[in-house]
Every structure is written in structure tokens, then in C-alpha cells.
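The other protein chains are all here in position, but one chain of the complex has been omitted.
== chain A ==
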Amino acid sequence: MFSSSSLPIQPLCIRIIQPSNLIKRMSVTLQCPGYPEDTLRSLAERLPCRETQLATLLALMGQPDQYSYPSVFIYGHRATGKSHVVLSIMKDLELPHASVDCVECVSSGLLFHQVLSAFFGPDAAALLPRCPSLSDFVRLYKQMSSNSPATQTRYIILDRAERMRDMDFSLLPALLRLQELVNDNVTVILLSEIVWEKFRPNTGCFEPLLFHFPDYSKAELVQILSWDHHPSYTPELYASYINILLGVFFSVCRDLRELRHLAVLNFSKFCEPLEKGEAKESDIHKLWKNIEPHLQRAMQTVYLREVSSVQWEQQQMDEKEATTLRVLSAHAHIELPYYSKFLLIAAYLASFNPARTDRRFFLKSHGKIRKTNFLKKHEKTSNHLLGPKPFPLDRLMAIFYSVVDSRVAPTASVFSQISSLVTLQLLSQVGHDDQLDSPKYKCSVSLDFILAISRCVCVCVRLLDLLALSLVIQSQVVRQERSLFTAVSNLHLL
């Protein structure tokens, strides 16, 4: 037995283990002493394309009764099998472990509670005080482990460890050297999607062992996706289907989950000619011809997950001749009462026009404004690039009254519409100091949205003119901006 502080820390802290270098032949090396062999084999079968990682992890863990490294940090992109691999090892080898998702831990007490109840049963966890501190946890752990010392290494698996950073600042450094603190054979495994550099607290801490899970390659994706083939079709057919699918989607999406979803979604369409008897399983080219346009269409919508599989299938049935997607058209459409639309337009105008131009835009007989220095220099840069600006309620109402054709009484329902627009997050309230007397708002909808609304509201040309005028004055480069906007929003979607 040795204390973990005596471990040579220095060389380990930067070394990132490259599994491929360590282990060349996974099937041969997957023989770890201390673990049953057939379990290991079935484990390796259940984790395709992660054999190297599996072997490395097992090597790191050592034999069950040996002390393991105090903390391991595993990172890699989403859906690279981090939690799956770790949890499968734990479950199949029946190792004592506590798996905690940090999202659940709104307080550190919940984390302690889960760890203690996993290791020592719920009775031990019940001993925790109402708002347990870290020292409470360590004390209780020590007490319990002295009663039942670890015969095997205990593992604490913290999924989505990036949430730990928002919790108590001392929690992460303490957990990293928990082995030392409680003097027990315990290892903390942190799982995260981001790199260790973003975790390191500025006071310094014990450096965990870093371990990277690389993305799946295309061949590996094919191998994994071919796993869930349909019982009534041959695996070869499914594999060729997966190949076609990846040919379309691999360039835009490498997320295994998403690909799997897409594969399931479109398989019935792929099999349609087979069921109708129009093609045989060997006619891959014919099948490809059939499915390709559907996959292209799927690329536009399903990535957004706004229709379910069932609805998607139905849509595919319906849309033999229709080219436009119904769901896409639902995007722009939004039902608002008449005055709400005007309020929104007024809010948009107030948010994107400087207040000093109001007189010019909304007054019928505005004074003459000298053209040369009408707008200050900083105002000439388009407001659309700068984002919406807050405006007071009075200004909104003033613009609203000048925009609406008819006379509108300032009824309670007009004001309640503003607050309902805020709840719908079409407007957002800013500032916290003076909410009652002079609330300020921002308009948080896009130009396209406003244009769509004003098109369906305005029979009056004046308002459209007004919109156009204010836009032209603000932004000389509306078109460039628009393309910029679409580019940005596309990025968001990805």
C-alpha cells in the first residue's frame, strides 16, 4: 500500500495517452489479470471500435485490489462513447462504482448523497447533515470506509463534469485528490466534452490523468451503424444502406446519435422498392436512385428535429408531388392579434432607429433637417449589425400610435399585449432598476419576421415605406447584411 501523494506527478500531468501507440492488437492485449476473461470478451464485442480505449482504461485501472490513479479525466466529442465505455466496464465487471450526472447536482450535497449511498448504502447517506460541507462528506466517508475498507478500487464517475465548475470552487480540487483525503482505494473519473485546460482552477490542483476519446472515423461509423440491421433484411443490404446514408450525411454530421436517428428514419423509404417488388436486394444502384432525393430533403429538416419519425414518414407519403415542405412554411407563420402586430413593428422601429430620427419618420410636418450631418458618424454603421437597442415604453407607445391607422384607446388590453409579447420572448425587458415607473424593452425578432408581419398587416403603403426608408437610411448594405445574417443563423443551427 502506498499513499497517492508519493506518486510521481510531474511526468503524468501533460502526458496524453495515445491508445493507438500503446496497444497495437486489441484482441490479444485484452487480457487483464484479475478480471474474468469471458466477460472481457463480451465487453469488447459490445463496444465496437472502442477496443483500444477499453484496453487502455483497463490497463489504467489495474487489478481490482490494486490502488488506481486518483483521478482520470476523459474527454472527447459528444457521442464518442465515453460514458458508455466507462459504465459498461463498471457494470460488466461488477466493480463498486457511483455514477453521478453533474447536471442533477444542483447542490454539492446531492453529489455526496449519491456517492455515499452507492458505496455504503442509503443509511450512510442519511447520516449527512442537512447542508453537508465537503469536510462532512470526507469525515463520513472515512468513518464508513474504516468500517468497510475497500477490497476493490471504488470508482466515482462524474458525467458532464464541466458543470462542476459552477459548483463550490473547492469541490473539484478536493475530488481530484479524494484518494489522499479519505485514505481509501478510490478513483474519480471525470467525463467531459471539453478539454482539461478549461477546468484548471487558478489556485492550482492535482493534475488528473488525461485520456482522449477520438471521433469515430467513417469506416468505424459504418461498422457501428450496421449493427442495428433490420431482422427481415440481410446485414449486407443494411450495410450498403448505411454506406449510402453516410455518403450524403457524413460531410455535415458526424454525430453518431444523429446519424442513427437518420438511418432509422429513412430505412423504410429505402426498402420501399423491395417491398413493392420493383427491385431486388442486389440492385443497389436502383435503390440508391430511389433514396437519394429523400436523403437530400431530409438534410434540410430532420437535422432540426422538428418533426418526429412518424410525421416524417407521413409527410413522405403525402408529398409525392408537393415540393415545398409544410413544416418549413410553418416557420414564418405566427398568429398575433392585430394590435400586437403593430406593437411589434413599433418595437422594431424603436429598437433599430435612433431616437432622434423619430421626429423625422413619424411626424407629418417635421422640421427641415440638414442632410449633411443628419446622422452622426457612428450612427451610419448599420444598426442591424449592432443589435437592438433598449427603448422606454413611452417611445414605443408614441410610435405605435403614429403607425396604427385608426385611433386606438389606451386600453388595458393594449398594455397587456406588451407583456404577453414579452412572455413570448418576441420582446425582452431590459434593466432591473425601474421596472414599475419606466420599463424598457428590446425587440428580439429579426428583420425577416417583421417584414413578414408588416406584409400581412399593412394595407397601408405608408408603413412599408417607413420601414423601407428607415432601413435604407440605417443600412446602406442591407443585402450584404442579410447574407451575413443567414450565414450566422446557419452557423447557429449547426
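Following the convention adopted for this analysis, a residue touches a chain if its C-beta (ideal position, glycine included) is under 8 Å from a C-beta of that chain, and two chains touch if they have at least 3 such contacts; residues count from 1.
Please note the rule applied: contacts and distances are computed from a predicted model.
Chemist: Out of "DNA primase large subunit", "Brix domain-containing protein", "Sec1 family domain-containing protein 1" or "Origin recognition complex subunit 3", flag the one the UniProt entry gives for the chain missing from this complex.
Modeler: "Origin recognition complex subunit 3"
Chemist: For a quick check of understanding: of A:205, A:424 or A:451, which residue touches the chain that isn't displayed?
Modeler: A:424
Chemist: Please identify which residue in A:37, A:65, A:104 or A:236 touches the non-displayed chain.
Modeler: Of all options in A:37, A:65, A:104 or A:236, contact with the hidden chain holds for A:104.
Chemist: For the chain that's not shown, point to the residue among A:46, A:142 or A:260 touching it.
Modeler: Per the contact definition at the top, the residue touching the missing chain is A:260.
Chemist: By the contact criterion defined above, which parts of chain A meet the unshown chain? Give residue numbers in ascending order.
Modeler: Residue positions of chain A that touch the missing chain: 78, 101, 103-104, 106-107, 110, 160, 228, 230-231, 255, 257-258, 260-261, 264-265, 304-311, 327, 330-340, 394, 398, 409-414, 417, 420, 423-426, 434, 436-438, 493.
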